[in-house]
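On to subunit A.
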Amino acid sequence: MFSLNSIAAFVDAWLNSTFSPATALAFQFIIIGLLAISLFAVLGLVLVLMERKVSAYMQIRLGPNRVGPKGSLQTVADTLKLVSKEGLTPAGADKFLFNLAPFIVMIAAMMLLAPIAFARDFQLWDINIGVLYITSVSSMAVIGILIAGWSSNNKYSLLGAMRSGAQIVSYELSAGLSVITIVLLAGSLSISEIIHSQADGWWIFKGHIPALISFVIFIIAVTAETNRAPFDLAEAESELTAGFHTEYSGMKFALFFLAEYINIFIVCAIGSILFLGGWMPFHIGNWAAFNHIMDYIPSSLWFFGKTFFLIFVIMWFRWTFPRLRIDQLLNLEWKYLLPIGMINLLLAAAVAIGGWHF
Partner candidate 1 sequence: MTLTVFYLLSALSVFSGLMVVLSRKAVHSVLYLVFCFFTIAGHYLMLNAQFLAAVHVIVYAGAIMVLFLFVIMMLNLNLAAEAQKTPWIKISAVILSGLMLLVLVASVKGAEELSAAQPQNDIGLVKNIGNILFDKYLLPFELISLLLLSAMVGAVLMGRKEPQPQNE
Partner candidate 2 sequence: MNILQTIPLNHYIMLSALLFSIGAMGVLLRRNAIILLMCVELMLNAVNLLFAAFSVHHADGGGQVMVIFIMTVAAAEVAVGLAIIVMMFRKAGTTDINLFDTLKW
């Protein structure tokens, strides 16, 4: 079987048999780095194209259809355009911080890749505090966004960055609470153990009401955390031109843009891992035959299928709901989502202690 895990094991065995252990380790680091970067590039291209196509079909348009078959190479052309553009630094900007900010956002996005399991036993770093790690690293991106807004020396950038920062910091709480619900049910912080605990059914099905509520809260919170519509008032075009990256151009803008889409992918991957079982195929309790048939579908296909489904849902939001005002946004978080999340956490604790989940 050509599963990702066996390919990785084969490469590992080949490197270790050909080179000394230290050299093999160095090669593995290089391979992982290259894979991560190429995954990012491919994801960026695919997600931007997907966004444009999905929004086009929702508005009964065709979307990009000139470059390549059915417009599939449109984003490649866009990337080439961005790369060839001049990177401007506005007058009065803090040059070092202005150039540093996109990389902070990008590094935070890259570090989030480490504990994510892409397929059965295919994971870079199975750290035993995986969920905490994700929470702590994702809080780094706020600093990059705030620096970007401040160092541009532009009031629209600053306002956009502050809105974005307030939004991310507030909605992080709700996302964290809904993650903790699943941690309570699964009894572990490690990503691989959470996935293995869903072998007889995904948490959204066997976690009763608390898992459902926390799934809804999670989706709302991550939509806000990634600054997507209807929570995109950090870069509300009609009010703030483009938010914190107004002054960015060329490759640095491309990095922000890429990081935005990578973050969408990562939060959807986390959502699919916590609630929809990650790479775990669709299993029902002790229906051995059914489960066995489901196992024939490769685990990486399950993971990417669920993740892209969640991404589609988030893109769907964009064309369904009108944008919120900033006070409505903060009210939604502090007066509704957070109290509901806390009560839901109590409910989940009762379910976990009583052992009422399946």
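Heads up, the rule we're going with is that a residue touches a chain if its C-beta (ideal position, glycine included) is under 8 Å from a C-beta of that chain, and two chains touch if they have at least 3 such contacts; residues count from 1.
Quick note on selection: all candidates are chains of the complex that A comes from, given by their letters.
Every value quoted in this text rests on a predicted model; they were computed, and no experiment measured them.
Enquirer: Given the candidates 1 or 2, tell me which one touches subunit A in this complex.
Expert: 1
Enquirer: Show which residues of subunit A lie in contact with candidate 1 when the two form their complex.
Expert: 94, 97, 127-129, 132-133, 135-137, 139-140, 142-143, 146-147, 149-150, 158, 161-162, 165-166, 169, 172, 189
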